[in-house]
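Note that one protein chain of the assembly has been removed; the remaining protein chains are unaltered in position.
Order of writing sets the chain letters: A, B and C. Residues in each chain are counted from 1.
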Amino acid sequence: MQFRHPFDPETDGDKLREECGIFGVVGAKDAANFVALGLHALQHRGQEAGGIVSHDPEHGFNSARRFGYVRDNFTNAAVMDTLPGPIAIGHVRYSTAGSKGATAIRDVQPFFGEFSMGGCAIAHNGNITNAVALRRELIERGSIFQSSSDSECIIHLMARSIQKTLAERIKDALRRVEGAFSVIAMTRTKLIGVRDAHGVRPLVLGRIGDSGWALSSETCGLDIIGADFVREIEPGEMVVIEGNRVESTRPFVQATPRFCIFEQVYFSRPDSILLGRSVYETRRMIGVELAREAPVEADLVCPVPDSGTPAAIGFSQESGIPYAMGIIRNQYMGRTFIEPTEHIRNMGVRLKLNVNRALIKGKRVVLVDDSVVRGTTSRKIKEMILEAGAAEVHFRIASPPTAWPCFYGVDTPERSKLLAATMSEDEMRDWIGVNSLKFISLDGLYRAAGEAQGRNAKAPQFCDACFSGEYPVVPSDKIEEGFQMKAAE
Amino acid sequence: MQFRHPFDPETDGDKLREECGIFGVVGAKDAANFVALGLHALQHRGQEAGGIVSHDPEHGFNSARRFGYVRDNFTNAAVMDTLPGPIAIGHVRYSTAGSKGATAIRDVQPFFGEFSMGGCAIAHNGNITNAVALRRELIERGSIFQSSSDSECIIHLMARSIQKTLAERIKDALRRVEGAFSVIAMTRTKLIGVRDAHGVRPLVLGRIGDSGWALSSETCGLDIIGADFVREIEPGEMVVIEGNRVESTRPFVQATPRFCIFEQVYFSRPDSILLGRSVYETRRMIGVELAREAPVEADLVCPVPDSGTPAAIGFSQESGIPYAMGIIRNQYMGRTFIEPTEHIRNMGVRLKLNVNRALIKGKRVVLVDDSVVRGTTSRKIKEMILEAGAAEVHFRIASPPTAWPCFYGVDTPERSKLLAATMSEDEMRDWIGVNSLKFISLDGLYRAAGEAQGRNAKAPQFCDACFSGEYPVVPSDKIEEGFQMKAAE
Amino acid sequence: MQFRHPFDPETDGDKLREECGIFGVVGAKDAANFVALGLHALQHRGQEAGGIVSHDPEHGFNSARRFGYVRDNFTNAAVMDTLPGPIAIGHVRYSTAGSKGATAIRDVQPFFGEFSMGGCAIAHNGNITNAVALRRELIERGSIFQSSSDSECIIHLMARSIQKTLAERIKDALRRVEGAFSVIAMTRTKLIGVRDAHGVRPLVLGRIGDSGWALSSETCGLDIIGADFVREIEPGEMVVIEGNRVESTRPFVQATPRFCIFEQVYFSRPDSILLGRSVYETRRMIGVELAREAPVEADLVCPVPDSGTPAAIGFSQESGIPYAMGIIRNQYMGRTFIEPTEHIRNMGVRLKLNVNRALIKGKRVVLVDDSVVRGTTSRKIKEMILEAGAAEVHFRIASPPTAWPCFYGVDTPERSKLLAATMSEDEMRDWIGVNSLKFISLDGLYRAAGEAQGRNAKAPQFCDACFSGEYPVVPSDKIEEGFQMKAAE
Partner (left out) sequence: MQFRHPFDPETDGDKLREECGIFGVVGAKDAANFVALGLHALQHRGQEAGGIVSHDPEHGFNSARRFGYVRDNFTNAAVMDTLPGPIAIGHVRYSTAGSKGATAIRDVQPFFGEFSMGGCAIAHNGNITNAVALRRELIERGSIFQSSSDSECIIHLMARSIQKTLAERIKDALRRVEGAFSVIAMTRTKLIGVRDAHGVRPLVLGRIGDSGWALSSETCGLDIIGADFVREIEPGEMVVIEGNRVESTRPFVQATPRFCIFEQVYFSRPDSILLGRSVYETRRMIGVELAREAPVEADLVCPVPDSGTPAAIGFSQESGIPYAMGIIRNQYMGRTFIEPTEHIRNMGVRLKLNVNRALIKGKRVVLVDDSVVRGTTSRKIKEMILEAGAAEVHFRIASPPTAWPCFYGVDTPERSKLLAATMSEDEMRDWIGVNSLKFISLDGLYRAAGEAQGRNAKAPQFCDACFSGEYPVVPSDKIEEGFQMKAAE
């Protein structure tokens, strides 16, 4: 295993492209227990590691951070007893491909800072696009970084602020930060939530009984603790919650909302509600749109499990082709085999998926998947389906071609590794080796997401940079590294 | 935690009610790697623990047994390197409710015995219904039991046999054994498979390339290693495989085949093939039959994930009511939270399932589940659905009422705990608290399983004791303990 | 690492040459706690693994076996709470060189057997010299061995006995056994202690308050629990303890006592009492005798820590040469570095010992060590001492030349590896490379051990086979393997 160290400056700004889940609670007995449950519901947003910080007047701030699933670390009494108090926040973190060796536990959030007016912990979902420059400047002025995470900049910017309150210092810090972020912070008594001006990453507010509040990346985090969904935190909004008061301010220069459309396609859980709509329903409608845009004669519509399921249902309903479970997922996979034997490494997708042979044999099959990134998995699935005797294989993809990397908190390969960056739809079809391959159009996707008129090309309603190459926030660190933006048309 | 010891004779015959998966390979380089993969595919048949024994001429017999998932134990090189050789067998074991503390690693199969003509390992799926009596007799005559498993009797019976070959000794031993079993055994060079005369538990034969053979509980275990499905081992058959020869004999008194119908309903994987039919298709047909037998006016058909899915699809297709994912399963659950805090223990089903609120609200919902055992989970799911605002809830169950315990290798509560043993269908409906509750009829189930005429009451084609109370093999140990058979009608 | 399996019959009779410590308690609340303490005091007799079995009427027999030190396994409440009851026995086991990989936890004693009249656990210190033959016969007749330990024969012999009580079955079994043994056994209510007819291995009886009894390999095990030393179990004696009664019988053919003299030289703890004498005092007297037999002009007498210390004190006192700590032992070694880097493997003895340079420089040093086996350590110590600038190095050894392997429970290299088997004293001196090398004479050793007239060559008072080659019990398994006894003179 190659060893990459968190001290290594070369890794900074390189492996911070994670998708995260954040959760916070105030005003509830043993708040950390609620946070653990909320993080469990948000586990799909980050499986590598998790952390919780809590505070109570007697024991002060306490913290626990662990590699692995929430259910394995933050459920037993021995750990949770060390996290007492009525206020707590937490974070789950995604494992970027192959980088486990490089992540020290010190990269696991929430981050904590002790200031002269008291301690403050923060949990950050998103990506700071000027983190390299900020870090360089902060080190120059005497800050000592303890992690390789760009999120740590926020704490150091707070430490440098001359504001008197922690809430004001958070504003000061986030005004220096460029990029996409949703942030949950806590002081001894206040729970704070902030979204960047574009509102790229989600953040919602919930009510726990009569006295408590929760902030969560998604509404499914509220459901699990029995909290009522109050509203989304708005793009550019900061809420400071203490006791029964929720104080709202707008610390940033106003901007057009550009919520991440990939949250609709893939990231968010199907049982969450985004922008007032069921994610499941949006995805089912993608299938419906796909069936209209790219119809095909076939015997069965099968999802690539599990993320293709809602779109496959929609495709089946619109097309009238029967829906079937043609591919079965092994439920005992976990994320991956660890330190596998050579033999097992070579098994690839077969460990996770098996074709329902008796069903597929001799059939013309429509496979509905959420996206095509490198295309390698699509190819393997096609092989399995053909080997099982399918007569024809038609891929229908519930998102447009992914041709550009995301710099706002999503781990994407570099552009040259994205299949759609180098091939046309027909070339992709041939390379994957299927009878047909169709992606939903950008307009079709917008319609499925509730924009009846489709995409407003002048002022797109979502961030769709991964499909369109139009980045709402200039990725300045990346440009410094040599990334080429799409030429203006 | 209460401590139950494997030495404790009172636990014998009590916690042996497990469902297991077995797998064996001969004639393949590093056979244990194939066995690990096969067991991974059979993990749904037993999640508590697993074991593999291999043999090669240089190192003799080697063994590894572990608690936990196959993927966590039998995939890394450090463990697998200790299991060299061209022949290996393995076993996965189910965790009976709450008994983890009681299971010593020594209860984990395969069991091994050193005989004067060489070593022999066996893996057993099923249950020996005269194990208590056999064990008593064997101890009387000087055998020392090392586990609390009834399967260990087989090894001791072999040790007492005066036959000259291990294969003959296995026959001797299994002729003394009553109950339901599929057994895979290995000597230094021979792979052996046996099914009891009724063929209650499954066992299939596969071909690996030109030189190797595999035995597996289900065909999905063959798929994962790329083996070709050759045929089922037949009820009452014993095969001895060495080199390219598969020698078949019939060591037992002949009996009517009575394959376990619950394998069709729930145990086997949907991508397996049983009795020449796709399990998925049988389950989808159960849904079709249910829609015919128990139609209902509703807006949505939702499966209780994941086992209700194929029947829900069939119900939707037959009824025309749209299929939808109304309940979302959390993929990060594992089997259970370990040593949970009080807070989390009280969360119950909410940790595993969440209702798709935006979808369900105001709708009349048909929920399709595989079975009702104690009924407690059904009640909780009903609460979640109503709390999310469903207008009506109709349960449709893909199996008849489970009114009798299984004594053939399935862990079932004692009869008094089975809801259907004490209530009529209407009483169950009221106790669960839903608008309607309907089970598929026994005839409907048989039809879905391919018996066009339904159940032959004179000579039932399957073992359906859990539904009918008609036990093909007398459960003598249980009767000795006081179990009351159904009165003859 | 080479993998040797416990199933492998070739390892039987080969790696069973361990020295062990055994301890048992009856009639004390939570007897297992006392056993844990007793085993901790006996840890020098076996560091690889330990086990305890206890019984109480409510929970029956319980057992825990672990690799590692007693203090790491059998002291915390979580383990000890699983071992309730007023009767318990335990065992610690020595790690034979390099064989850790080969030892399964199933080789760890006590062994347990369930018989028709109840359960029985046994702990065995010693070696059965006809174990290979016994095992062969038992397997032939239908016994299934679960470990590679020769001690398991005792349990199977008990199972075959037709006696009605467990105590009588133990007698039956031990009468079939040849070799050297001290055994502690327990039934539900009885604690049993036995020594072989020669009494090669130690076993003592102690009294706990008014109601309890303890059996221990050495008196230091009684001290730690505050028990009073009552007496030694005599050679050939069996005691059965129940309530306040200690019933003594003599089940074996009488023989001359031949207690192991190496217990005096090295194995037993210096604070134990053997045959009515302080072990420390015997060892100090060895030093006195050595100073008389092999005087030398020198500036300092230094022990090779820690086992050479008492003899070095005696040598100093008799010779008048000042005693000094010329070699300092690192207290943080544990037994060994595990999976060391190449770099550290090459450090050898330097990791454990360091020379007190400022003290040694320019001095003539007498080094007193307990024994010379292969001689390799002596050579390394000599190098360290010379490198530190010693003017002369004189080795004085507190035992005669070790020229023969022990077959009675001590792990010794095969004869050809013993330095004294192939070299004269002068050759050894030259090979080690010191100014002088002297061993105590066999007579001198007997005198130090309290036999004023020295060794009675006609009827030696001790077993001294490792020095003399005169084996009191014929090592029949070894002779079958090809071992050559010393020719009669």
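Assume a residue touches a chain if its C-beta (ideal position, glycine included) is under 8 Å from a C-beta of that chain, and two chains touch if they have at least 3 such contacts.
Fair warning: this is a prediction, and the values are worked out from it, not measured in the lab.
Under the touch definition stated at the start, the shown chains contacted by the missing one in the entire complex are A, C.
Contact with the omitted chain, checked across C:Phe259, C:Tyr323, C:Tyr408 or C:Phe439, is made by C:Tyr323. In the complete assembly, the contact with the undisplayed chain comes from A:Gln146, out of A:Gln146, A:Gln163 or A:Gln331.
Screening A:Ala32, A:Val70 or A:Ile155 against the full complex identifies A:Ile155 as the residue touching the chain left out. Among C:Glu114, C:Asp223 or C:Glu237, only C:Asp223 touches the chain that is left out of the view.
Counting over the whole complex, chain A has residues 3, 5, 7-10, 59-63, 81-82, 105-106, 112-116, 119, 136, 139-146, 155-156, 159-160 touching the chain that is not drawn. Where chain C meets the missing chain, the touching residues are 30, 33, 36-37, 40-41, 43-44, 47, 69-72, 75-78, 80, 220, 223-224, 226, 269-271, 273, 277-278, 280-281, 284, 306, 309-310, 313, 317, 322-325, 328, 330-334, 337-344, 347, 350-351, 354-359.
Criterion: only the chains that are shown with their structure count from here on.
Touching chain A and chain B together: no chain. A simple rule picks the central chain: find each chain's mean C-alpha point, then take the one closest to the mean of all protein C-alpha atoms, which gives B.
Chain geometry summary: the mean Cα position of chain A and that of chain B are 37 Å apart. Chain B and chain C have CA centres that are 49 Å apart.
One inter-chain figure worth recording: chain A and chain C are separated by 62 Å, centre to centre, where each centre is the mean of the chain's CA atoms. Residues of chain B in contact with at least two other chains: none.
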